[in-house]
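Got a structure for you, questions after.
Only one protein chain is missing; all other protein chains are in place.
Right, chain A next:
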Amino acid sequence: MNAPTATVAIPPQAPPTRWPFAIAFALFGLGLAAAVAVSLTEQNLNLYRARFTIWLVMLLVTPAFCRYALGRRTDAQWRRWRWFWTFAGLAYFVHLYYGLRAFHFSLNDVYAKQGSLTATSNLIVSALWALDLVQIWLLGRNLPRWGRVLQFAAVVLVFISAFTATVIFKTGYIHNAGLVMTVIVAGCVVYGLLDCYSSRQPGKP
């Protein structure tokens, strides 16, 4: 006799929507155009493009952090996270390009001026983010264990990097923006943890 098989209730999936893509893409496109155009009038083209694109990264990555913290149980939630995470990554690579251009593409200069810790951590963050983008677009949602570990590391390191670069090392608007990002993400993490905890309580579905 065959053993009885357990059936897993799959929640009904909403049909894919274009909203996450449309919003993230619009923010990315318009933000990028603004960053590229406005920096033309600033004192240092490369530096200001790097600066303005990091604002764009923060705008796009904050929803991605939140979605990650709140959980991505459904396809819709996962797609929402993926679009924001992807466009934030693209904006970050534009930032990285102009940052390196400001250093005349010399890694030696980057290390000389930023110090080993900052320069290496920036390179690791860039590599992890790039690898994660490759795997989520090639493998989709069902990542192997090492892929999930890589993704977790990428998200955590990007957050730590953004927090350190804005809240700790910078002053002015970018510092305040970093604080806002941190408060929002922290709120989402707390909410996500409470939600997770409460859903595991006896008697809860």
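The rule is short, and it goes like this: contacts are C-beta pairs under 8 Å (C-beta built on N, C-alpha and C of every residue); 3 or more make two chains touch, one makes a residue touch a chain; residues count from 1.
Here is the rule we use: contacts and distances are computed from a predicted model.
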{"item": "Omitted chain (choose from \"Nucleoside ABC transporter ATP-binding protein\", \"Ascorbate-specific PTS system EIIA component\", \"Heme exporter protein C\" or \"Cytochrome c domain-containing protein\") - UniProt protein name", "value": "\"Cytochrome c domain-containing protein\""}
{"item": "Options A:Gln77, A:Gln114 or A:Thr164, residue touching the unrepresented chain", "value": "A:Gln114"}
{"item": "Identified contact with the non-displayed chain, of A:Ser106, A:Thr120 or A:Ser199", "value": "A:Ser106"}
{"item": "Hidden partner chain, residues of chain A it touches", "value": "18-19, 21-23, 25-37, 39-45, 47, 51, 102-104, 106, 109, 112-114, 169-172"}
